[in-house]
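A single protein chain has been removed from this complex, and every other one stays in its place.
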Amino acid sequence: MGRKILLDKVHIPGISTFKVYRDNGGYTTAEKALKTMLPAEITEEVKKSGLRGRGGAGFPTGMKWSFLDTRSNNPRYLVCNADESEPGTFKDRYLIDNIPHLLIEGLIISSFALGANTTFIYVRGEFKPQIGILNRAIREAYENGFLGKNILGTTYSLDIYVQSGAGAYICGEETALLESLEGKRGNPRLKPPFPAVKGLYDCPTVVNNVETLATVVPIISMGGDEYAKIGVGRSTGTKLMSACGHIKNPGVYEIELGLSMEEFLYSNEYCGGIANDKKLKAVIPGGSSVPILPAHLVTLTAQNTSRSISYESLSDGGFQSGSMLGSGGFIVFDEDACIVRNTWNFSRFYHHESCGQCSPCREGTGWLEKVLHRIENGEGRMKDIDLLDSVAKKIEGNTICPLGDAAAWPVNSAIRHFRHEFEFHIEHPDIVKNIKHGSLEKYRTKNTKPRTKNTEITESL
Amino acid sequence: MALGYNIDHKLYQPEGKEVRFTDEVLEKVKKIIARYPEGRQKSALLPVLHIAQEELGGHLSVDVMNYVAQLLNIQPIEVYEVATFYTQYYLEKTGKYVIEVCRTGPCAMCGGEDIADYLERKLNIKTDETTADGLFTLRRVECLGACGYAPVMQINTEFYEFLTQEKIDQTIENLRARANEEKPKDSKWVEKFF
Partner (left out) sequence: MLKITIDGHSTEVEEGTTILQAARKIGGEIVPPAMCYYSKLKGSGGKCRTCLVKVSKGSEKDPRPMPKLVASCSTPVQDGMEVQNITSPEVLETRKAIVEFLLINHPLDCPVCDQAGECDLQDLSFEHGVDTSRFEEGKREFDQIDIGENIKLHMNRCILCYRCVYTVNQITDGRIHGVLYRGDASEISTFIQNAITNDFSGNVIDVCPVGALTDRSFRFKSRVWFTRPMDAHRDCPKCSGKVTLWMSANDIYRVTARKDEFNEVEEFICNECRFEKKNAEDWIIEGPRTITRTSIISVNHYQKLKQGSIINPVAKKIEKPSE
């Protein structure tokens, strides 16, 4: 049984309400921080904890905070990135659904540490139930004196607002998110200047993921050094993994970083193995953007050592034989899954979500999708495979924001590990045209755990 | 609203009446604008467009967008730019219930494509069309962020998870039965903005 520090209380009925959360020790960390700590001390603890951004990039959070321009006379902002849109990732939604006050508490502590008096939670537009849940939690926090003017009798004041997106994956990129928050199209900004210097309204801004900010609560509660003992090496702490695809128990799991892939994938505590007792074909371990791992590289690295879930182990072998932890969106493919169709599917996604600002991404994502669509429909030619690889490589690294890389990596890695499937599609157009994909009957998971859902909140919506 | 220029666009259908929020909604809009620093009222654009879509006819007509521009004191083109960028703003008339079926990776692998096909047959419409009775619009959308509960769809604000044909039958039947009911006020998403 792995250690849980974020989801340790989600089983308590009514934990999404202020009262139950408070009765179970909630907001004591915020009290401790505001009453007994200096902002710089909080940042120091976060630095010591070794916490890395949980949104996908894995940048050390404490370092990001220390970049904040404190010499400027402008107000500072903290923005919580709840624009969770990476295919395969649904951990932030789970956290908000089940224990919204943990996020609010994390926001209070973090805002205090950064000297921000206004904080926005940017939630993707589709998450309307979650917007309701957050607004209710914020209202409760105001009513109980944890938000507003002079919190807990201190001189510190904080307002938190929920801002809704409206359907754009790109707004998960921090500068696109800020543009969107300013009421504009979600076009990522050129960097430098970084948001820490010129962010929201040209003021110093920190943008952090939901899970990252929630994790600040246990870090301050137990101390950065103690937190750093959890996990392995530079991958400290726990991570929420959202598991989906062809597995027996899809859902969100909190794991201690360093847990073996073998255990996560096959133990009944987590994914429970492949659905319908099929064989494993591949895993995308960190959300649709990261390279796909074929079955033989899932539980073992190329050096035949055990692969575990940590930033380092998952990227062991570089892109040749490794992948990335990313946002922790764990997508599993069984032996019947079609890699070509899935690659086309993801390419269509990136084509649809490209903002269109810079030319390699705007033109390249559409090109990839069109060629993949042809191959998938039995109209491909052998030279198309190299064309795809070449186009993807020309997008990678040449765009304003990482969406270009995200569109390129799945294509490159699928060709690297599953070239034979592409060749099969091209050689046997008659067969591939008649394959029935992703059929509902075939893939209905027979023993799905019922989803834990906070019925009280959902009904009140 | 007097525009002073020639309007000729496939999406333009004059409302034929004055477009305006009720005083109550207007109050809320003002509260939202007050969240942002002086001169940054454009920040309210995304939330206000959501409200406008819900309160003023289910989609964003040109008149509605011009009204929002006027409220926020920005150029109409700034509203058009934003409204066309984000997929949740509907520029054309929609049915009372907008069914959005997820078609991205994990959902597609677990039967999402079947679900959308089934809905097309069941409602006798193609994707992006609205049923003749004006009740349902069917859309296929990209990742809804509920991959572990695949296949999923969203109808207006609600999510429907682990879909099967039977669940869809039941859902559609329920919605049809409730079609004539006035929407209870507190079920409106706008209410949940605060």
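For reference, chains read A and B in written order, and residue numbers begin at 1 within each chain.
Heads up, the rule we're going with is that a residue touches a chain if its C-beta (ideal position, glycine included) is under 8 Å from a C-beta of that chain, and two chains touch if they have at least 3 such contacts.
Because the structure is a prediction, the values reported are computed rather than measured.
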Cross-chain touch to the chain not pictured, restricted to A:211, A:256, A:353 or A:421, is A:353
Residue among B:36, B:85 or B:159 that touches the chain left out of view | B:85
Using the definition of touch stated at the top, determine which of A:4, A:22, A:47 or A:362 touches the missing chain.
-> A:362
Even though one chain is not shown, chain B touches it at residues 5-9, 11-12, 62, 75-78, 80-81, 84-85
Residues of chain A in contact with the chain that isn't shown?
-> 168, 185, 190, 192, 351-360, 362-367, 370-371, 374, 387, 394, 397-400
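FYI, only the chains that are shown with their structure count from here on.
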Euclidean distance of C-alpha centroids - chain A vs chain B, Å | 25
Which residues of chain B touch chain A in the complex?
-> 35, 37, 40, 42-47, 49-50, 72, 78, 81-82, 85-89, 103-106, 108-115, 118, 141-151, 154, 157-159, 161-165, 187, 189, 192-194
Residue ranges of chain A in contact with chain B within the complex | 75, 84-90, 93, 118, 124-129, 131-132, 135, 139, 159, 161-169, 180-186, 201, 242-246, 250-252, 288, 329, 331, 333, 337, 341-342, 345-346, 349, 352-353, 355, 437-445, 448, 451, 461
